[in-house]
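Sharing a structure here in structure tokens format.
A protein chain is absent from this complex, but the other protein chains hold their places.
Order as written gives the chain letters A and B; numbering starts at 1 within each chain.
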Amino acid sequence: MDKIEKSQFEHVGKNLEAAQSIKRPSMSYLQDAYRRLKKNKPSIISFWILVILIILAIIGPMISKGLYGHNYRVQNLNIQNQTFILSNQRSLKLSSNSVFEYKRYKPNLRKTELKFKKVELKGQSGKLGFIVGDESEESYQGDKKEYKLQITTTSSDDWDSIINKLNVESETLLKADPAFRGVTFKKSGSSLVIETKGDKKFNNEYWLGTDNFGRDLWTRLWEGSRVSFIIAIVSVLFTGLFGVVYGGISGYIGGNSDNIMMRIIEILMVIPDLLYIMLLSIVLPRGITTITLVLAFTGWMGTAILVRGEVLRLKHSEYVLASQTLGADAKRVIFKHLIPNCMGPIIVNMTMMIPKMIFAEAFLSFIGLGVPAPYASLGVLVNDGAKIFYQYPHLLIIPSIVLCLIMLAFNILGDGLRDSLDPKLRK
Amino acid sequence: MTYLKKKILEVKDLQVSFDTYAGEIQAVRGISFHLFEGETLAIVGESGCGKSVTAKSIMRLNPEPPARFKSGEIIFNGEDIVTKSKKEMMEIRGKNMGMIFQDPMTSLNPTMTIGKQIVEGLRSHKNNLSKEETHKIALDMLKLVQIPNAEKRFAEYPHQFSGGMRQRAMIAIALVSNPQLLIADEPTTALDVTIQAQILELMKDIQQKINTSIIMITHDLGVVANISHRVVVMYGGKIVEYADTNELYYNPKHPYTWGLLSSVPRVDIVKTGNKLSSIEGTPPDLFAPPIGCPFADRCEYSMKICREKMPPDFIISEGHGSACWLSHPAAPKVATPSLFIGLNETAQKRGEN
Partner (left out) sequence: MKLPKREVKIKMPDLDKKEILLSVKNLKKYFYVGKNQYLKAVDDVSFDIYKGETLGLVGESGCGKSTFGRTILRIYKATAGTVEFEGKSVHNLKGKDLRNYNKRAQMIFQDPYASLNPRMLVSEIVAEGIDIHKLSYGKERKKRIDDLLELVGLNKEHANRFPHEFSGGQRQRIGIARALAVDPDFIVCDEPISALDVSVQAQVVNLLQELQTKYGLTFLFIAHDLSMVRYISDRVCVMYLGSLAELAESNTLYNKPLHPYTQALLSSIPRPDPLIEKTRKRIMLEGDVPSPINPPNGCKFVDRCNKAMEICRENRPKMVEIEPKHFVACHLYDK
């Protein structure tokens, strides 16, 4: 053992200040929950996705209005059903064919590309003709031109020579009129592929395209998101407020009053939501406020039952007893003691209700009781898009993606919140 | 009384930490002790001193993470527990080591009958016993712990038992496979005094019968005096004093032990004055433990060196050690406080028989 100096044994005595100090950082329940939430990657990603979507919902329409003057209701039938990628390819039609046979014929959507599968030469002389462009439609180029492309074949022609002839004819037409833009003919395997040439560019003015009334999809998408968010959040706030107060009072008072209040809820819950919605929709004018109220009305019961359960669990805690001994009245006990301690499940419940409300609104649109035209909501957009999905898929796909993202993000965030707000999982 | 006894458990320089959001909490900071066959060792200390963590570490019951064995060994029956895998530990637990917990109400499964829970303790270790044989062993266990009407009680549920009965049932479950070591974590704290007395008698009785070694974790010095052969005092994650029970009570050397002994109220000694002696302040936060002696800030006798260096174990006599600079040969002499004169006198009166 090392030698220890005599001075080291000098008496010092107690130091109670040091003995009593708390060294750890102070954290309230919410701060601790937030810290735990941050560790949950899917929840954080969902959170930021939602933030981005909300910001877009707010400023999206403002941007397009500022740049191009778009509006969710301005119609322009000339530009119906555009997608976000515009091209000036002309459409193509087979006008006469006595040269070859084919098993299958596959045109693309706008008939700018034709595919003939499993082709076989008839091996005789004949005519092969195409019509490029369409006189009856105003094309993207703003003209109504039509071109005829025709060749004749002999019995000694094989595929290579026929392709050659067709390409040469195309060049000729192109030299004569550059607006023709040209057609390419190719044979790959047993298929004949014919494509009209052109430039592709992003739709400058209508970023996501237009719908069948020529309305800008971008604007309508974000206006619609706004409406969906507002309906969902406001209705959830209403259910929260009313449900919490109702459940809190019912749970705290107990006895017969509690019984009566619970029976009322049970009766209300037995009647199907759809019935309420229909009845209220008949009585009240269709609109965003109506839908919000209607959805709020169907949701508060669940929250009330949840809160009542929590209050029953906590009502005999010692801190509640202490408060009552000090002379606290029911209002103080419920709102200062009981409800703050139930915040965890309440927040989770409300977060999970938002996607339900959004979906409920979409469902209402589906049965025709949703937001009236010309207003847009995500439900309206999805439903309209579903009607012409086969022709113009972008009108369904884009609003669906946004709707699904919102619902998924809220659900994941709600799950993360549930874990982080549960005090028992605290480390 | 020195005959060769077999060492069942040896803990060497055990360090256990918990990794939390705020950082590392050093719950156990290097402790060493041993346990012989058939004896009862008491681990005494305040809440937060690390005694429960130590007990659970012996059975590897702390969830790992966040618990972490920083260093040290726990040698049980010749093998190091720290290096065992989860599967190996499951073999050892229940069969060679049993544990009873503080709260008998939450430690029993409310949906299983008591009998079934005892049998479960047997069945989970592969032994070739038939159903009838396990039933009989379990029933014998219930009788051993002195539960009246054992046959009837076998098929009852925990909620039909009183607190004392439940604790007896817990003891039965822990002892059913005849383990060599029983760890009791504050088993009587939640019970009434009269029931506590019964349980302590029961434990001593069983120890005589089946020669189990017991580690008793408690903060009640009366219980320690009643049941233990040797005592280890923990503070701030370290052992501050250890000794045979009599030696600790009649010749304590560490100021913390003095503080503990003087703050226990006595029913049999006449009330002297109005104030009960207490140790002011609170135990250190093991999140940022002090460099020197953990008790220094609350110690009346602390010296400069106490805050700078951790005191080593000073040997007072055979089997009695104190981790305190006051026991250093060069340290100033401090008289044992007067509150023990009473105890010392009693020892002298009894003449050490």
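In the analysis below, a contact is a pair of C-beta atoms (placed from the backbone, for glycine too) under 8 Å apart; a residue touches a chain by one contact, two chains touch by 3 or more.
What you see is a predicted model; the values in this text were computed from it and never measured.
Participant: Would you mind spotting which of A:T154, A:T289, A:S317 or A:Q391 touches the chain that isn't drawn?
Facilitator: A:S317
Participant: Which one touches the absent chain: B:L261, B:L286 or B:A323?
Facilitator: B:L261
Participant: Touch as defined at the start, partner being the missing chain; which of B:H219, B:K304 or B:H328 qualifies?
Facilitator: B:H219
Participant: Using the touch definition from the top, which of A:G69, A:P340 or A:G368 touches the missing chain?
Facilitator: A:P340
Participant: Residue-wise, where is chain A in contact with the chain that is not depicted?
Facilitator: Here the touching residues of chain A are 20, 22, 24, 26-29, 317-319, 321-328, 332, 336-337, 340-341, 343, 423.
Participant: Across the whole complex, list the residues on chain B that are touched by the chain not included here.
Facilitator: Against the left-out chain, chain B lists 46-48, 162-165, 192-198, 200-201, 219-226, 245-246, 249, 259-261, 263-268, 270-271, 274-280, 282-283, 343, 346-347, 350.
Here is the rule we use: only the chains that are shown with their structure count from here on.
Participant: Under the touch definition given earlier, write down the residues of chain B that touch chain A in their complex.
Facilitator: Against chain A, the touching part of chain B is residues 20-22, 66, 280-282, 284-285, 287-288, 296-308, 312, 325, 328, 330-332.
Participant: Of all residues in chain A, which touch chain B in the complex?
Facilitator: 1, 4, 6-16, 18-20, 22-25, 35, 427
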